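Here is the structure we will look at.
A single protein chain has been removed from this complex, and every other one stays in its place.
Note that the chains are named A and B in the order they appear, and that numbering of residues resets to 1 at the start of each chain.
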Amino acid sequence: MSNTGRIIHITVYRFDPDQDSKPYPATYEVDASHCRGVMLLDALEYIKSHLDETLSFRRSCNEGVCGSDGMNINGKNGLACITPLASLPDKVTLRSLPSFPIIRDLIVDMTRFYKQYERADPYLQNTGDAPAKERLQSPEERSKLDGLYECILCACCTSACPSYWWNPDKFMGPAALLWVARFLADSRDNYENERLEALQDAFSLYRCRSVMNCADVCPKGLNPAKAIADVRHRMLDEST
Amino acid sequence: MTIVNETYDVIIVGGGGAGQRAALETASSGANVALISKVFPTRSHTVSAQGGINAALGNIDKGDSWECHMFDTIRGSDYLGDQDSIEYMCSQASRTVIELEHMGMPFSRNEDGTIYQRAFGGQTLDFGKGGQAHRTCPAADRTGHAMLHTLFQQNVKAKTRFFHEWFAIDLLKSGPQKVSGILAMCLETGELRVFHAKAVVLATGGAGRIYASTTNAYSCTGDGLGMVYRAGFPLQDMEMWQFHPTGVAGVGCLITEGARGEGGILRNSEGERYMERYAPIQKDLACRDVVSRSSALEMKAGRGCGPRGDYMHLDLTHLPQETLQERLPGISDLARTFANVDVSKEPIPVVPTCHYMMGGIPTNKYGQVLTQDKLGKDTFVEGLYAAGECACVSVHGANRLGANSLLEIVVFGRAVGHHINDHIGDIAHEKNAEFDASLEKALGRVGFWRQGGGGESIDEVIQDMKKIMQEDFGVFRDGKNMQEGLAKLDVVRRRLAHASISDKSLAFNTRLVSAFELENMMAVAYTTAMAALARKESRGAHSRVDFPDRDDKNWHKHSLAFEGDRASTRAVNMQPNHVDPFPLQEREH
Partner (left out) sequence: MVRNILALTGSGVRDWLIQRVTALLILAYVITLVTYVVQHAPLTYAAWHQFFACHVVKIVTTLILLSVVWHAWIGMWTVFTDYIKPRMLRRVLTVSVIIYLFYNLVWGLDLVWSI
């Protein structure tokens, strides 16, 4: 769809903790050709510059790699900076990431998400002595990390996961589990046992019900559900 | 409102590669460290770096050495880089990359399991005589992401204290040349807090957002530079801005030099590989300043591509499918998303785009911030360090080599931490009348935006500043245009003093942050304009139409710019410690 002269009605669920008891919708009329770029984030920047400077959202890299501007766009989580306006209908509804506490407008509190990430022990662990040069890793071994290490912690997946909605305190969520899978897959890491041990309970890993929302929304095209299935198979292999 | 005071040994401002590496180093000594970042650390702009990190590992070129790397860096800097600092960085490069690998960074690999190394611009073997070097260690084309996440993971492991989404407002001084803390604001609540520290490390990154067209993130607003400038300390070589030859036209996002390192070719509207004419030896892998200027000249000569002739083509269509998938998956995605181009079938429209600030806060090779006394002699600012893009060590001089910036942030992040660990015992916390006065001044700035009203919107000011910088201080510069540009910028700067914001809320007031950022950007823009006008020669990225040649007699020196429009200079260091100095030469391409 061409953006020339196109008018888009963008409804944003607004919330200011000092004034509002719950989010309310506010609609802005944006001429797409007046925006600086062709992405949804450019339309939000336009609103903030020209229509309402109190509209609040996070953003930084503008190219889908920092993971700041995750939001719910017409019911589906995504990054505003790599969502082309041309891919959206003339009426767009934006909400903050579902199930995360709202700080203000489209900005959510990600504390719990980060805690779950830390629970994944997201760092290389190796009991051996480090060699003087690099640890060797064949291209085949290295390719096992592809599809796992590219996560940008935008939380689009975790916020779209029903299992996380119901048990955010116990289920680690797809993003954190993707990081578990990333270190399990690394030929340089030898803490497989400890990593699996930490996921023994009925919730942390096993509450995943393979709904696949995570893979559906991941802006980087990653597949956390498959990564989780791989971790389960490893667990089964180790425990039977 | 009462202000909470907190006391740490070390406060690090900035959560990118330099800040996080400094945090790891200082925390490992048992010091009480806190890292303050206006974004969650993995969202810092390091994450956008693509191509790789330089180190003469010799995994591909057996004859490579750090001395060759040093020579290339000095030559690439057009001899404006400080040779002692460059020597330090290049001699530390291999150990730095190995250390990152041991931390878990997912480098791309060779068949023998060693780290893969690709060709990058301006890099040669045998001191310029041995042909193209393969020295750049990548993690596909997501090296910055891989590095930043790896460093963050190590900080998670080390349980580093983070204050993420806190904005540093100003340095707090306890003497004319002593810094003893900072004032910062919690974005979530709007709370202001004083952080007392024996050492403050600025690792706030670049400021490319002063230009209308940039590859830089929204967050690259030169906050550390603004803080230093307002504290009365100088900024160095601010005229030196790198324009990357391959920003996606009309969008700004970066296509790595690695695309050319893997065999990509720049072509004009006639399909000609024009870099063969401008740089017969290095061709598409000449230094970035050379390639950007060549592209600009092609467009001026009417050989630009597209209906308006305002971009060039980066052609990857001849590369094997495996190369695109394994070595350049990220840029294939970016080209599809932002330019609607399938890189295996069509060329990418690219244009020189503001990318990197070579100048910044002057430091020595230990990261100690330098200023000058009244007689023009170098002195240290006690308790203040800087590392990364915000610092001017200077390892990049007038032009940075690709993949030296990721190297710089880790090498000097660690060097700063190292120096602090050795000297923190000698520094005392200080809180005196001068400290209180600088706190008062900083709070005054907060009050100005929070209470003020009725003025012009900061948006107009931002846009006008960017426009002036883009038009008058871009790839080619001319005395007359810059003179006018500086005058216009002065008007814009005065308008900022009367601007206001209408959002007065406390919770996550991004408008207030933008206002602070604009003040910082204005300091960067104005010093850039001043220094660019003052340097009457062409060197590296600073290319003047009215002074087309390098003038070593008068201008082989760093420029300094102070608040109050005062300028000065510093000598370039030509005394490396372990090798002979590299004498000034003409650059060949």
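The definition used in the following text is that contacts are C-beta pairs under 8 Å (C-beta built on N, C-alpha and C of every residue); 3 or more make two chains touch, one makes a residue touch a chain.
Note that the structure is predicted; figures quoted are calculated from it, not measured.
Peer 1: The complex has one chain that is not drawn here; which of the drawn chains does it touch?
Peer 2: So, taking every chain into account, the missing one touches A.
Peer 1: Considering the whole complex, which of A:60, A:137 or A:163 touches the chain not shown?
Peer 2: Checking the options A:60, A:137 or A:163, the one contacting the hidden chain is A:163.
Peer 1: Quick one: say which of A:32, A:47, A:80 or A:205 touches the chain that got left out.
Peer 2: Of these options, the touching residue for the absent chain is A:205.
Peer 1: Of the residues in chain A, which ones touch the absent chain?
Peer 2: Touch set of chain A with respect to the missing chain: 163, 166-167, 170, 199-207, 232, 235-236, 239-240.
Everything below uses one rule, namely that only the chains that are shown with their structure count from here on.
Peer 1: Provide the residue numbers of chain A that touch chain B in the complex, in ascending order.
Peer 2: 16-19, 37, 48-50, 53-54, 56-68, 82, 84, 103-105, 107, 109-110, 114, 117-118, 121-124, 130, 132-139, 141-143, 145-146, 149-150, 152-153, 183, 186, 188-189, 221
Peer 1: Provide the residue numbers of chain B that touch chain A in the complex, in ascending order.
Peer 2: 39-40, 42-45, 47-48, 57, 97-98, 101-104, 106-115, 139-140, 142, 145-146, 149, 153-154, 156-157, 188, 217-219, 250-254, 326, 330, 333-334, 337-338, 457, 459, 501-503, 505-511
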